[in-house]
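The complex appears here without one of its protein chains, the remainder shown in place.
Letters are used for the chains, namely A and B, taken in the order the chains are written, and counting of residues starts over at 1 for each.
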Amino acid sequence: MAQAHAAAADKYYIPHSSPWPIIGSASLFVLMFGVIAYLNEWLPLWVMLPGFALLIFMFVGWFSTVIGESQKGMYNLSVDRSFRMGMIWFIFSEVMFFAAFFGALFYARSLAVPWLGGEGTKIFTHALNWPSFENAWPTNGPANVGPRADGSFEIIPAFGLPAINTLILLTSGVTVTIAHHALRAGHRVMLNTFLFLTVALGFLFVYLQGVEYHHAYTELGLKLSTGIYGSTFFMLTGFHGFHVTLGAIMLLVIWFRTMRGHMTPERHFAFEATAWYWHFVDVVWLGLFIFVYWV
Amino acid sequence: MLSARKIQVILAALFAAGLAPLASAAWGDLNMPVGVTELSREIYYLHQLILWVCVVIAIAVFSVMIYSIVKFRKSQGAVPDTKMLHSTRVEIVWTVVPVLILVAMAIPAARGLMNIEDSRNVEMNVKVTGYQWKWQYEYMESGVSFFSNLDSASNAARQLQSGVDPNSVPNYLLSVDRPLVIPVGTKVRLLLTAQDVIHSWWVPDFGMKKDAIPGFMNEMWIRVDEDKPGVYRGQCAELCGRDHGFMPIVVEVKSKADFATWLAAQQAADQPPAEIAPAIVDAEQVATPNSVTTPTAG
Partner (left out) sequence: MATTQAHTAADHDHHDHKPHGIGRWLYATNHKDIGTMYLVFACIMFFVGGTMALIIRAELFQPGLQFVDPAFFNSMTTMHALVMIFGAVMPAWTGLANWMIPMQVGAPDMALPRLNNFSFWILPFAFTLLLATLFVPGGAPAGGWTMYPPLVLQTGDAFPFLIFAIHLMGASSILGAINVVVTVMNMRAPGVGLLNMPLFVWTWLITAYLLIATMPVLAGAVTMLLTDHFFGTTFFAASGGGDPVMFQHIFWFFGHPEVYILILPAFGIISEIIPAFSRKPLFGYGAMVYASASIAFLSFIVWAHHMFTVGMPLAGQLFFMLSTMLIAIPTGVKVFNWTATMWRGSLTFEAPMLFALSFLFLFTIGGFSGLMLAIVPADFQYQDSYFVVAHFHYVLVPGAVFAIMAAVYFWLPKWTGNMYNTALAKWHFWLSTIGVNILFFPQHFLGLAGMPRRIPDYATQFTDWNMVSSVGAFIFGFSQLMFPYIIWKCVKGGEKIGNRAWEGARGLEWELPSPAPYHSWEEAPSRELIARGAQH
């Protein structure tokens, strides 16, 4: 049915009005106010729930509207192109968000920690402020900031769970590509199978990441508060894990849609956008594996 | 309705009235101080150079603009030359000429900077620690150490609606209970750090300011001219909270002999043991790890 109408959409579709954006803004406000009230210890944690629920409601509503319009064939190729460009630049902005944290990691490793250890131009920093500190990585700083009384901590070796996780994500990148080819070739069963595999691998990654965090928190003395190593480690892997979760949910939605027969070999922006997002999450992980876990 | 011309005349008069104080103020009050150190003079001359380069370029550019505004008015019958679209030649000229001017500015600037960063042959070290809202000075070699607070007269006058006229307080907001004392003609290195938040140590007459950052140690050096003993004043120059405006810096520069007397008197007076003295090393030597201060940030 989608194809039948597509020809009619010779004009660039402009929605006449929509309640979703303002519901979205309001939900962000309520959610953030909830978080603020919690952080300021004004109210307990559950105050973020209403905002969160409203946000989910908004996403469901907004995307349902868009999917409905798309299925009715209201979007011509130009609209499709707008969506694609929009998604690409959105992903680019996400890349820059991660860049801030990678920047912090590189700055700490190659400037701040060496300076505190007396290298470069800051010998007095070391001599007068932190005479017993040595430049090394990983570190939780000259004051050995961390949960254990003696300030020690252990790190997660790269070639354990993280390497397995790398394999999982790389494989999921392959499966989503196979699904894409299947979609373009019209092999719906293969599409559904490989898409499902991708979703499963995504959630498996998140699960293993959870196992790793649990291990770090309960046994290694490695927490968010374990000096600069803990800070950069958890912020980078944490935001990444959050993005994987989002990506996996997106893939799941796409899977439900392909199961219902959405997406055609020619027109499947939603699928592609999600796949791009997935690849982005994948590439970020490679950066993490190399710079956070390995070298 | 007033005519545009009349409006212009009235407003021009207003403008002139606004700028009247310019005429009465001496040039010295409007410009950067020349200062009392070799570096401050170098910086002053660099400032003069770039200022005048900018003024000259401004006069040139503004003249062309004003000429166009006066000459090419439609009301004067000017006819637009719509064929004048671009010219690679002039584009090149007005790219290359500024490049040359910038190079001419960058050379003395880079030279001055190297001079400033050259901390060889330091003769004396003072550790300066910023606190909310006071400074601590520790003479590394002699162990003399004290805090320097806003003086009480300024402090009384600066309270909200204190009723005290600031003009009646000598050196309002620029005086302290205990100034930093240094000798003339001596290369004094300041080692700057802070206890709580970032502060910045600035005495305009010395030409320099540098941030005092908690957990880190910055350096800067001063050598006041032999013939310029005196009292020099400055202020904290990095927003550091509520009383950022009220942590002045006063430096008393004494002749070498007077300084020696002063220092001896300080050491004789009840001073805490000189625990920081051994920590100091020259920039060329690498710091020894057995020095004694405790970490300052926690």
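FYI, contacts are C-beta pairs under 8 Å (C-beta built on N, C-alpha and C of every residue); 3 or more make two chains touch, one makes a residue touch a chain.
These numbers come from a predicted model, not from an experiment.
> Please identify which of the visible chains the hidden chain touches across the whole complex.
A, B
> Of the residues listed, B:173, B:188, B:224 or B:253, which one is in contact with the missing chain?
Selected residue, touching the omitted chain: B:173.
> Among A:123, A:182 or A:228, single out the residue that touches the unshown chain.
Only one of A:123, A:182 or A:228 touches the chain omitted from view, namely A:228.
> Among A:46, A:89 or A:207, exactly one should touch the missing chain; which is it?
A:89
> Could I get the residues of chain A that touch the absent chain, sorted low to high?
5, 8-9, 11-22, 24-26, 28-29, 32-33, 35-36, 39-40, 42, 61-62, 65, 68-69, 72-74, 78, 81-83, 85-86, 89-90, 92-101, 103-104, 107-108, 111-113, 115-116, 120-122, 129-130, 139-143, 145, 223-225, 227-232, 234-235
> Since one chain isn't shown, list which residues of chain B touch it in the complete complex.
1-2, 4, 7-8, 11, 14-15, 18-19, 21, 25, 29-33, 39, 42-43, 46-47, 50-51, 54, 57-58, 61-62, 64-65, 68-69, 72-75, 78-82, 84-87, 90-91, 94-95, 98-99, 102, 105-106, 109-110, 112-114, 116-117, 157-162, 164-167, 171-174, 196-198, 200, 202, 204, 207-211, 213-216, 218-219, 234-246, 295, 297-298
To be clear about the criterion, only the chains that are shown with their structure count from here on.
> Which part of chain B faces chain A closely enough to touch in the complex?
Against chain A, the touching part of chain B is residues 127, 191, 193, 215-217, 219, 276, 279, 281, 283, 286-293, 295-298.
> Given the complex with chain B, which residues does chain A contribute to the contact?
115-116, 118, 122-132, 142-143
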